[in-house]
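Report on the following structure.
Note that this complex is displayed minus one protein chain, with the remaining chains in position.
Moving on, here comes chain A:
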Amino acid sequence: MKKIAFGMCLAVSTVAASFTAAAADSPLPGNVRIVIGSTSTGGDTYQVSAIVADALSKKLDINAKVDAVGPTAALQAIAKSTDGSTIMLFHDQSYVGNLYGVRGFPDIFKEYKIGPTVAINPGDAFLVPAKSPYKTVDDILKAAGEGKRIRVAIQPGGTSALGYTALKNAVAVRFPGKEGNVVAVNTGSQADKNQLLFDGNADVINGSVQGNEQYTRLPADDQKAMRFVWITARQQTLQQANPEGMGQTSREQLLTYATPAASVTLDGKKNWAFDKEFFLIYNADIKPEVVAALDKALAEIYADGSIKTTLKKSFFIPNFMPAKDAQGYLKAKADETKVLIDKIK
């Protein structure tokens, strides 16, 4: 009996020692939990996070695991971790939520530390039914200017709300006083947004190239058939996508829905466009050596190139920027976004 107990102790000690050794090589712990600001495992945040986690696991010989817990729980989780054992990956909603005053979204630039950017999803899109009288986003803006009520299905406080705000602002700029004709239909999941379109309870919905492309290929007499009218990504970002685009819609076709072909003015002079960017968020007091280690690892991963192929295959644009640059870049982006939101309040 004593021999068995001794053997078990020895085995446990050996396993524990091997883990300690793995962790000792890097300032990062052997197990890293990447919490994401979405509860969905079918969305773009999970997809990007899984790709990044896989690359980091291989590069640093750690066990990085993605946990889809949602924004509030994710921010609470990293608030307890300064050693890098829990880090967060999310997109612009992390500060857009705060700009819209949504509960549970603190000022991440003050209360957390911004990590490196990793990718852009250029697929944020607005769609209408295939039989809609509005063929382009310009038709929609003109209709609102002529006094027609345009109902836009969005999720409040998210990046889709930003597109709605931009549409409203464009109407305000081109047809002052008519912006009230653009109204939000607040809803949640993509399924709900699609359903609103099927039911005729929304004129325009927010969606994505990835999620809605197949709907745009249905016969026009199908109740489910849709048409892209606007892709919010910047032209130069969308141009970096693979030429084959998504599904059977080529990059060239997609570019006809983005600025400048599809124009949503910001101030009468330049168009508004927005890249949905994914980046890491850390505890404000995270160890500097952890930040440096992740920056270094990701720089090497992106320089190696295979992650870029993986990301582009899934219609993402690789976009690595180290933490020290990302902080200033995203803060400036947030300040610009605040101007738009404040204009339409």
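Convention: contacts are C-beta pairs under 8 Å (C-beta built on N, C-alpha and C of every residue); 3 or more make two chains touch, one makes a residue touch a chain; residues count from 1.
Quick note on the criterion: contacts and distances are computed from a predicted model.
*Asks:* Absent chain per UniProt: "Cysteine desulfurase", "Dehydrogenase", "Tripartite tricarboxylate transporter permease" or "MoaD/ThiS family protein"?
*Replies:* "Tripartite tricarboxylate transporter permease"
*Asks:* Looking at A:Thr82, A:Ser132 or A:Gln214, which residue reaches the missing chain?
*Replies:* Touches the omitted chain: A:Gln214.
*Asks:* Given that one chain is not shown, which residue among A:Gly43, A:Gly84 or A:Gly145 touches it?
*Replies:* Of the listed residues, the one touching the omitted chain is A:Gly43.
*Asks:* Using the touch definition up top, pick the residue from A:Pro106, A:Pro156 or A:Pro322 that touches the left-out chain.
*Replies:* A:Pro156
*Asks:* Touching the hidden chain in the complete assembly: which of A:Gln195, A:Gln239 or A:Gln327 does that?
*Replies:* A:Gln195
*Asks:* Kindly note down the residues of chain A that lie in touch with the hidden chain.
*Replies:* The list for chain A reads 39-43, 46-47, 50, 53-54, 65-70, 72-73, 102-104, 155-158, 185-192, 194-196, 198-199, 201, 210-215, 217-218, 222-224, 246-247, 313-315.
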